[in-house]
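Now for subunit A:
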Amino acid sequence: MNVMDTRATSAMLYLDGVHVSFDGFHAINNLSLTLEPGEMRAIIGPNGAGKTTMMDIITGKTKPDEGTVLFDGVTDLTRLDETRIAELGIGRKFQKPTVFESQTVQDNLLLALNVDHSVRGTLFWRGSRAESERIDKVLETIRLTEARNRLAGSLSHGQKQWLEIGMLLAQDPKLLLVDEPVAGMTDVETHLTAELLKEINKTHTVMVVEHDMTFVRELGVKVTCLHEGTVLAEGTIDQVSSNERVIEVYLGR
Partner candidate 1 sequence: MTPHMLTRSLDRGATIFLLVVAALGVLIPLSNLLLPAGSFLQVQTYLVALWGKYVCYAILALAIDLIWGYCGILSLGHGAFFALGGYAMGMYLMRQIGTRGVYGNPILPDFMVFLNWQKLPWYWYGFDMFWFAALMVLFVPGLLAFCFGWLAFRSRVTGVYLSIITQAMTYALLLAFFRNDFGFGGNNGLTDFKDILGFNVQADGTRAALFALSCLALIIGFLICRAIVSSKLGKVLIAVRDAESRTRFLGYRVESYKLFVFTVSACMAGVAGALYVPQVGIINPSEFAPGNSIEAVIWVAVGGRGTLVGAALGAVVVNYAKTFFTSGVLAPYWLFMLGALFILVTLLLPKGIVGTFNAWWASSNEKRAAASVSAAAEDGVTEPKMAE
Partner candidate 2 sequence: MLTKSTHDIAASFSRRGVLAATAGLMLGLASLTGAKAADDTIKVGVLHSLSGTMAISETTLKDTILFLIDEQNKKGGVLGKKLEAVVVDPASNWPLFAEKARELITKDKVSVVFGCWTSVSRKSVLPVFKELNNILFYPVQYEGEESERNVFYTGAAPNQQAIPAVDYLMKEEKVKRWVLAGTDYVYPRTTNKILEAYLKSKGVAQEDIMINYTPFGHSDWQTIVADIKKFGSAGKKTAVVSTINGDANVPFYKELGNQGIKAKDIPVVAFSVGEEELAGIDTKPLVGHLAAWNYFESIKTKDGSNEKFIKDWQTYTKNPKRVTNDPMEAHVIGFNMWVKAVEKVKSTDPDKVIDALPGIEAPNLTGGVSKMLPNHHITKPVFIGEIKGNGQFDVVWKTPGLVAGDAWSKELDGSKDLIGDWVGKKCGNFNTKTNKCLGSGS
């Protein structure tokens, strides 16, 4: 086990020596990673490298067997559940776009707003001007103003991806975990998404998992490559993509 420093780390997210295994399969193996406040980080790696599992750990869905996961320098995330972690300010977009399909786009965003999430609060909720303004703003950002009253289930794949990002925006977390945001998007959409993420990064810390190297390159941020549950390489996109091991296990020759 790690001996914790007496001083709190300055990092937004701090993972150290994290292990997790499923029935003997080591999904995450001595993973250590640090994300500074305001940083945007791209995570790449082959299938089964442990990218999604890492997000599961950060968001409390999976409990690590050992290791330290600190948020904002002080909060031990391994002791908290998903709801609590979300309340602390960590938002997540899933690999497969997950929106509330039987509700309207507008309601999806309304649900995501970081207002009172208690049973009482929602039962006696009445809309406010501030809330609807925020929703309008987000709708504009994700270009879904026209579709605000459509059911989310009727949106196209790319629109759902954006709606989910929009929900992250409405949630306004300190840290955004974005899992494969451009999967199944056209080049134009991919480009727009990159722009959107860069825009978001101005005010938020972001971690992006993506396979699309063009997209990662366009983001132009520090890249971490995972392999077999551990960090294989870290650095700029050029450094990482020229790394022998990375080429061998991931990019291919």
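Inclusion criterion for the candidates: all candidates are chains of the complex that A comes from, given by their letters.
Keep this in mind: a residue touches a chain if its C-beta (ideal position, glycine included) is under 8 Å from a C-beta of that chain, and two chains touch if they have at least 3 such contacts; residues count from 1.
What you see is a predicted model, and the numbers here were worked out from it, not measured in a lab.
Of the candidates listed (1 or 2), only one touches subunit A in this complex, namely 1.
Within the complex, the subunit A residues that touch candidate 1 are 59, 61, 81-83, 86-87, 91-92, 94, 98-103, 107, 110-112, 114, 117-119, 122-126, 146, 156-159, 167, 171, 184-186, 188-189.
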